[in-house]
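A single protein chain has been removed from this complex, and every other one stays in its place.
Then we have chain A:
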Amino acid sequence: MAAAGAGRLRRAASALLLRSPRLPARELSAPARLYHKKVVDHYENPRNVGSLDKTSKNVGTGLVGAPACGDVMKLQIQVDEKGKIVDARFKTFGCGSAIASSSLATEWVKGKTVEEALTIKNTDIAKELCLPPVKLHCSSKLLSVPASWDTWH
């Protein structure tokens, strides 16, 4: 069970990360510089910022991005025996939209099973936060967090 669970957790976090096709990195249209109040709200009233015990068997940790790109996201999920996500935490080095996207993702996955969580698309997150097109890459990066599992045994 542990091994299978470990594999599932690993795949879950991976899938939660890279799902939708990424938008081109260069958007030469005028960027929307006004922050939507939902994006600001996630910064001013952060939900689920922090860390879970990464040594625990029920915790899956994913880390993606690079400081050189200006975007690093860490997403952790705690899963019970039935495969339901009971807790989630995030930490992000990135712009306001990236912080809000990761924050919203942790809110949405709580209470879902891992399979259900995999169905979340970055476009759903972007729509909920009213992100302009130039900011879509922030939420899509989120979906590739599980790709690197170095910190997870």
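Everything below uses one rule, namely that a contact is a pair of C-beta atoms (placed from the backbone, for glycine too) under 8 Å apart; a residue touches a chain by one contact, two chains touch by 3 or more; residues count from 1.
We adopt the following convention: contacts and distances are computed from a predicted model.
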For this session: Could you tell me which of "BING4 C-terminal domain-containing protein", "Trafficking protein particle complex subunit 2-like protein", "cysteine desulfurase" or "Transcription factor IIIB 50 kDa subunit" is the UniProt name of the chain missing from the displayed complex?
Result: "cysteine desulfurase"
Seminar exercise, completed: Absent-chain interface residues of chain A come out as 22, 25-31, 33, 35, 39-40, 43-44, 46, 49, 51, 63-74, 91-99, 134, 137, 141, 144, 147-148, 150
